[in-house]
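One protein chain omitted, others in place.
Lettered A and B in written order, each chain numbered from 1.
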Amino acid sequence: MNRGLALKLLGWLRPIAPIILALLIGALILAALGRDPSAFYLQILRRTVLSPSGAQEVLVLMAPLLCLAASLIVCFRAGLWNLGVDGQYMLGGVFTSAFAAAATASMPYWLAIPCLVAIGIAVGVVWSMVPALLRAYQGVNEIISTLMMTFLALSTGAFLIKTVFDDPESPVPQTIFLPIEDRLPRLFDSLVHIGVIAAVVIVLAVHVIMTRTAFGLKLQIVGHNPRAAEHAGLNVKRLTLAVFAISAGLAALGGAIDVLGVRGVVRADWHPSFGLLVVPLVFLARFHGVAVIAFVAFFAVLTIGGESASRRADLPHDFLLIMMSLILLILALTDHLISRLKGR
Amino acid sequence: MHQHVHAGAPAAPVVSLSGITKRFGPVLANSDVSLQLYAGEVHALLGENGAGKSTLIGILSGLLQPDAGSIVVRGQTVSIAAPREAIALGIGTVFQHATLVPTLTVVENLLLGQPWWVRLRRTQTLERLAELSRLLGVSIDPDATAGELSLGEQQQIEIIKALWRGERVLILDEPTSMLTPQGVRELGVVLNRLRSEGMAIVLITHKLHEVLEFGDRLTVLKLGQVVGALEPQRFQEMTEDQARRFIVSTMFGRKEDSVDSAASARAPVAAAKRQTSVLQQPALLESRGICTVRRQREVALDGVSFTVHSGEIFGVAGVDGNGQKQLAEVIAGQMQASSGQVFFDAHDLSSASVAQRQALGLRYLTDDRLGEGTVGSFSVALNSVLKRVGEAPFWQRGWTRDAQITSYASELIATYDVRTPGPDAPIGTLSGGNIQKLLFGRELIRAPKLVVYNKPTYGLDVANIQAARDRIRAQAQQGVAAVIISTELEELVELCDRVAVMSRGRMVGIIEACDDYAEAIGGLMVGGDSR
Partner (left out) sequence: MDTLFTQAFATAFIAGAITAGVPLWLAGLGEQISEKSGVLNLGLEGMMLAGAFVGFSVALATGSFALGFLAGALGGALVALLMVLLCVVIHLNQIVVGIAITLAMQGATSLAHHVMYARDFPRLPRQNEWAIPFLSDIPVIGKAIFTHHPVIFMAVLLVPLLAWVFRSTHIGLNLSAAGEKPAALDIAGVSVGWTRGLAVVATGLLGGLGGAVMSNIGAGLFVPFITGGAGFMAIVLAMLARGRPTWVLGSALIVGLAMSVTTALQVGGLQIPTDVVQMLPFTLIIVVLALFGRRAGLPASLGLPYQRGAR
């Protein structure tokens, strides 16, 4: 088999092999624990894809995940590690939830929702400016700074909920509950709210912007080769700030959609942690918008179906974390193999 | 000439290289190189950039393996597979770029590499350091942080490191290129002492007066081959002037049967004619006293001033690493000057960004094609518009117009004869020469007024080299000025109206085209400014 053919095959295998291998290894672990792998995987499918309400739940879960994916695509393509997405997501959700009841009470519905969304996004953007400025002007490693900002976000969010944003009528510290009729409108009679559509559109929009516009190209140049970016006359500092702002805004949007579409309320102990899990999905999809939708769908199926299957098999659903990490590792190895084959 | 006296016929050589050949892909770095190293002798190795000196040193120090040829050390044929083995054979190397860990102290650097399970042998190390310092006639503070020492002192430590285990062969790669005159004098003292101790020393240099002062024996490399050698006896017999002429003509002289020689023969006459008219053109680029801050391990610019006229081809010669790259980056806007000014077309460039300078007609073709000039994972087409992202007609209101980019790229490819499967091929699949052609096209399109070329023909084959030079010349006819930074003297001689020589961050002289253009420039290059 010549190298060209091998490379082509590997290119196809690349996204699929890690998933299949991970499922296989998962099956082995299940068997080792005395559970029936086929029953497990079947239950996953039955709970999600094969059930009308299950499928809707999957779609609803995909909404905030897709926002996170879009956020990560933007910053990874630009070569920056925004590991603060969880914090930005949380604060976006907290602020949106905090003003939700007040907004819907004082403004017409069609105005309130966009305002709330805008608030959420703005908070995320502002929150990212500290690591962004540090990185752009001082060259400070954004991994540390964004991680720190996440910790700060969790504390700040909790503090705000316990004090300023607290619902005085509820025994537990939480924001004012947003009744279902005031949340994001749903499609037909289903659970799927327009946030899902919006998220899909956003991911596709991000993809288009990154691949078909001048701005997207500039980000990619900075991401691939910052020296070439300088040489080409790009303003790397300003682009860095822009990347952080967009990435954080999208993550915060995810939080806002989560609140406005599903949750309706935020408790002080809310610790969203989807960010780290979306990272392997984004890498699997090679930052490609359409592919990422497929992988996020796969992950949503695994999460919702996996929860049910895990309960039936008497296992914690964190079992899926193992699967995700396997996918990430096998993917890294496959990529390494491919670049070795391409020859250096 | 130095006063060293040889004690009759030398004994067998300590190290003998025969027929060493080494290839890197298509490039033949060393071709059938043979030379001998004797105890108590300084063997000077001369040659321009790309002559093969670094490769030879790499082979001797165990970093590289020769494709053919043999190495004989003290009568035994050996193969040196790793730096450790070179040390074991008694060969110590002082590289051009420091191998000291900048955050550790002198003593700690010297302690590196000793068996780790023993306690730090500080006292023993200090003793040996003192011993070797005495031998060399230098004094170093053992507790000073390596990164904060002067380059000269760092080098002294490198020499001490190289001699640590009683090595008897010492290789010095361009040791004086970054030293002050004082540092050079101190090095000279060290060399003399080592020689009298019976050390076999290899001195790689391009500085003529160092060869005359320190060398006992010399070998000249050019394009991977030995083109000239002088044994001690013959060397001693020559006068300084004779030796100088021998070296310069071997290093820079014209070969009778090469294409270049015909062109070079033409060049000075034609150049002289052009020159008078060109120098009367208005000044286009003016630099006044540019200085830069010294970055780690790099030379800083120290008051560089010159003027380039419209339509002039201005050359910048000098051994690599003497500030040429910094000069190019300051002019292009990628590096800030700490003092001094640059004027282009009557505009003060002090606050002009890279993009603004490009818009004014000032272009920069970098030598670092892959690291800086292109984005390796992008297609040829995208790379051709890399410096114009967002501009019409390739982008309309921000949207990429692929058709426009592709047709533009195709035009570039056709005009500049870029060999590629197509505009959408990833640029990494192109050969260096074709990438260079693309870059040429990229910079020369859209009314340039002055292009700074950094090593424009580096790594190209003969046909491409000629095409590139013709192109530069043609542009100059149309009034596009050029600043050519190059280590190829022939190229500068052929193309340039004037050539400046850079050494240690300063422009040490500007030579106008004349009859013995090459010798004059070469003389300035090897002369340096330590006279």
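The rule we apply is simple: a contact is a pair of C-beta atoms (placed from the backbone, for glycine too) under 8 Å apart; a residue touches a chain by one contact, two chains touch by 3 or more.
Here the structure is a predicted model, which means the values were calculated and not measured.
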Which of B:L28, B:V78 or B:L111 contacts the chain that the document leaves out: B:L111
Option from A:L276, A:V290 or A:L341 whose C-beta touches the chain left out: A:L276
Contact footprint on chain B, counting only the chain that is left out: 63-64, 83-84, 87, 99-104, 108-109, 111-120
Sites on chain A contacted by the missing partner chain, in the whole complex: 29, 33, 81, 130, 134, 138-141, 143-145, 147-149, 151-152, 155-156, 158-159, 162-163, 276-277, 279-280, 283, 314-316, 318-326, 328-329, 332-333, 336
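Operating definition for what follows: only the chains that are shown with their structure count from here on.
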Residues of chain A defined as touching chain B within the complex: 212-215, 217-218, 220-221, 224-225, 227-228, 230-235
Residue numbers on chain B that touch chain A, as the complex places them: 332-334, 353-355, 358, 364, 366, 368, 371-378, 382, 386-387, 389-390, 395, 398-400
